[in-house]
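Note that one protein chain of the assembly has been removed; the remaining protein chains are unaltered in position.
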Amino acid sequence: MNRELRQFGKGMAFLSPWLIGFLVFTLLPIAVSFYFSLCKFDLLQAPRFIGAHNYTDLLHDQTFWKATWNTFYYTAMALPAGLLVSLGLAMLLNVDIPGQAIWRTIIFMPSLVPIVASAMLWMWLLNPRLGLINVLLARLFALLHLHVSTPPWLADPRWAMPALALMSLWGVGNAVVIYLAGLQDVPVELYEAAELDGAGVFGRIWHVTIPMVSPVIFFNLIMAIIGALQVFDVPYIMTNGGPVHSTYFMSMYLYDNAFVYLQMGYASAIAWIMLLIVLALTGVAFWSSSRWVHYQGK
Amino acid sequence: MVLMIASAAAMLAFGPRPELGAPPHRVRIQYWEKWTGLEGQQMKEIVDTFNNTVGKEEGIWVDFVSMSQIDRKTLISTAAGVPPDVAGLWDTQVLQFASMNALEPLDSYAQQYGLTRDHYKHVFYDGCKYHGRLYAIPSTVWCVALLWNKEIFQEKAAELRAAGLDPDRAPRTIAELDKYAAAIDTWEIRGGTRHLKLTGYIPLEPGTATNVIGYWFGASIANPSGTKVELTSPQMFAAYNWVRSYSERLGKDQLAEFRSGFNSGATGLFDTPQNPFLVGWNSMEQQGPWMAAFIEKLKPSMNRWHVPVEQLQREKNFDSVAIGMSEEQVQKLLGPGDSPSNGFAVAPATPSGTEMLHWLAGIKDLYVAFIDGKVSAKEAKWLPAKMRQKYCQWGAAAFPSDMPGLKDVTWAGMDVWVIPSTSKHKKQAMEFIAFASRQDQIEKLSSEHCNLSPLAVESREYWDNHPNPYVDVYEELAASPNARPLPRLINWPQIYDELTQVAERSSLLQGTTAQILSEAQERCQKELNKALNVPENTNLDSGSEKSQ
Partner (left out) sequence: MSTLPTESPQMLNQRQTAIVAPAITRRARRKRHPHRWVALLAIVFICCGFILPFLWMISTSLKTVSQTMTDPPQIIPHPAVPGNYWKVIISDKVDFPLYTRNTLVIAALSVLGTTLSSAVAAYGFAKIRFRGRGILFVLMLSTMMIPFPVMMLPLFMIFRFIGDHTPLQMLGTFRPLWLPTWFGSAFSIFLLRQFFLTIPDDLGEAARIDGCSEWGIFWRIMLPLSRPALAVVALFSFMWAWNNFLGPLLYLQRPEQYTLALGLQAFQSQQGGTDWNLLMAASMLVMLPVILLFFLAQKTFIRGIATTGLK
C-alpha cells in the first residue's frame, strides 16, 4: 500500500508539468467545446443550450454522411500506402549509401513547403493537360502501346480522391524521420543471427526489423489515423471539396460550419463525432497492439 | 548548456523590443482588414494620413492590421469579447453578422457625416442594409461585365462571319453569346483522343460570379425579405439548363478536363499563371474591374495591342532614365521629346525654373524634368482611360441579356467597413471610416484596387487615371437599375455553397435540372429556416410550402 502510494507520488511528480498544461490548455477547452456542441452557438451571440439537437440533426445531414464516407475512403487509401512507403523509405535511407544526408533531406523537405505553395505545385503537377505527371504517363503509355487516356485527376469526381492520396505520399517525410530514429535501436547482432539462420533481405526485414521497430510503427499508425481523419488544408485550397463534394472531408465541413456558416455548436458536434471515430479506431489499434507490438523494455 | 540557451532565449523574448506605438493621449483603435499585398499597402497609407491629420486633431490613433484569413481572427476575438473597432468584411458577411446583432447600426453616424443613400450608388448602399438599418459602409466595390478577347475574335473572323456574326463586337443576347462560343470552340487531337483547345465561353468560368448566374436570366434566388429561397423559379431553371447545354455540346468530361487545366483550384485562385483568359484558352469571361490589374501585371501586352514598336521600346527604355542624366542621353533613349503643353494630360507639378520634356509611349505619357540640363525628376502617367481602350486586345461589355427589363444586368459586389457592436470606441471608429470614405481617399483606394468607387459622383481624375481602361463600362453598369446586390439571405455563405453544388452537378449532368434544383431548394429552405429560428414544419407566410 505504502509502496503503491509512493509510486503514485513519483508518477504524479513526473506527470505534473503535463498535467497542469493538460487541465488548463486542453481539458478545459475540450470541455467547453463539448458544452458548445450542446448549444446553438453562432460565435457572435451567447450560446443557447439546446441539448442533443445538433447530434440528431447530424444524423439526417446528407452532407455530413458524404463527408464521413469521403474521409474513410481517403483514410483507407492514404493510410496503408503512407505507412508502407514511409517504412520502406526509412529502411532504404538507413542503409549506408553515399550521399545519405542529401537523400534524407530531400525526402524530408516536402513537409516544410508552405501549404499555399505546395497546393500550387501539385495543381501544376496534376494538371491534366500540361502537368508533368500526365506528360510522363502519356510517354509511358505510348511506350507500352497502351491506348489509354491519362486521368483527368482533380477534374473528375472519380479521380480527385486518388490524386489527393497520391499527393499525401509526398509528405511522408515526418514519418520517415521517426522511423529512422527507431531503426537506430535495432541491435546489430539480431541481424547477424538472422543472417546465420539463412534469412534473406526480406526475411530479416520481416523477422527482425519490423518486430523491433513495432513500437514506432504503432506510433506512426496512430498518428496516421489522426492525420488522415483530420486532413484539411491542402484539399481545402486545391479542390475545396469538389467536384460535387467528391473530396469534401469531415474536417472541411467542420471548418465551414464553424467559420463560414457560423454554426459553432454544430461544428463542435462534428468535432466530437470525429473524436469518437478516432478514439474507436485507436482503440482497435491498441487492442491489436498486444499481438504485434514488441516492447524490448518489458 | 541548456541553461545558457534558456537564458539567451529568455533575453530575446523579454528583452527590449522596438515599440512602434501611438503617441500618448490618443484613443487607440484597432482596424483589421483582409487585404494583403498592394491593397493592404494602399490602405496603410490612408491610415497613416489619418493618423497624421484628423487623428491628430481628434486624438485618435488607428492600429492597422491587414492579413488574409483575418476574418477568423475577427470572429474569434469578437466571440471572446475583444473585437477590433473597425473591421473590413465581405458583402457576403454583412447580413449574417447583422442578423446576429454583432454589428453596430450606423444610420445616425452616417447621417452626421453626410454618408446618405444618394451619396452612394444605390445598389451598394442598399446592400449594406438589413431590416431597414444600415450596418456597413462600402469601401471598394465592383460589378461584373463580359470581357472578350478581340484578337481571338479576329483569328476566328471567318468562322464568326460564316455563322452570321460580327467579329468586331461582343455578343448582345444570350442566344448570340452561345453562337459566338460555338463558332470559336476549337479542338485538338492529343494522344489519339479529342481535347478542347480553345473555348468561346464557359458559363461557370471563372468562379467569381457563378452562384449568381440566375441573375442573367432575371432570377432572384431569394425573396426580398430574405425569408424564402427561390431556386425552383422558371428563371433559375433556364439558367442551369443553360449551364447544362454547354456540357452537352462540348461533352461533360472534356469540359471538366479542360477547365481543370486552368489550375484555378477551388477557392478563387483565378490569378494563377494558367488563367484561361490571359493565356488565351477562353475568349469570353464575366469578370470584375480588377481583371485589368491582372492583365497589366501578368500579360501587359494585352493592354498594348498594336502600339507601335518604337513606342513600346520607349516605354521600356524609360526605366533606364536616371536622375542626373544629360538631356542628350535621355533623347538617345527616348528619341526627341516635345514640350508638355501640347500633351492632353496635365503635366506633373515641378519647381519653377525647370525644363520639361514629354514623350508619348503607347498608353502612357512620359515626362522628364531637367534642371541645368540634368534629369531632376521623371514620371509616367496613364493616358486617360478612354484613350487606352483602342490599344486593348480585350473588350468589356455589359453581360448580354436580351430579356425585357434586364438591360445592363450585373451583380454588384463590395468590400465593406463595419463597427462591431461590442467595440469600445465606436465614435472614433466612425470618424476614421468617414475619413476613409471621403471622395479623394476612397477614389484613391478604389483605383489602386482596380475596383470601382461606391460614390454616386466620380471625379475627373478618377475617370482619367483609373487603371481599368473600361472604367466607363463598369461605372455605367454599377449605376444601372439592374445592378443587383447579393440575395438578402442571412445565411448566404451556406446557400452559396449549396449553389456551387448545383452548378457542379449541372455541369457534370448529374440528374435533371428540375431534380437538382428542387433538391437544393428543399435543403436551402431548411437551412434558412434554421438560421431564422423558424420552428420546423411551420409555414412562414402563405401556404405555398408543404406544412404537414
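Odds and ends about this structure:
Chains: A and B, in written order; residue numbering restarts at 1 for each.
Keep this in mind: a contact is a pair of C-beta atoms (placed from the backbone, for glycine too) under 8 Å apart; a residue touches a chain by one contact, two chains touch by 3 or more.
Keep in mind that what you see is a predicted model, and the values were worked out from it rather than measured.
Shown chains touched by the hidden chain across the complete assembly: A, B. Considering the full assembly, A:S251 is the residue among A:N134, A:T150, A:S168 or A:S251 that touches the omitted chain.
Listed for chain A, the residues touching the missing chain in the whole complex are 4, 7-8, 10-15, 17-22, 24-30, 32-33, 36, 43, 89, 92-114, 116-118, 120-122, 124-125, 130, 132, 170, 174, 177-178, 180-182, 184-189, 191, 201, 215-216, 218-219, 222-223, 226, 230, 251, 254-255, 258-259, 264, 267-268, 270-272, 274-275, 278-279, 282, 295-298. Interface residues of chain B facing the missing partner chain: 1-2, 5-6, 8-10, 12-13, 17-20, 30, 34-41, 63, 65, 67-70, 72-73, 76-77, 79-82, 269, 271-275, 278-281, 290, 293-294, 297-300, 449-451.
Just so we're on the same page, only the chains that are shown with their structure count from here on.
Here chain B touches chain A in the complex through residues 71-72, 75-76, 78-79, 96-97, 100-102, 190-193, 195, 253, 256-261, 263, 265-267, 269, 272, 274, 491, 493-494, 497, 500-501, 504-505, 508, 510, 523, going by the rule given at the top. Residues 42-45, 62, 119-120, 123-124, 127-130, 138, 141-142, 147, 149-150, 152-157, 236-245, 256, 259-262, 264 of chain A are the ones that touch chain B when the two sit in their complex.
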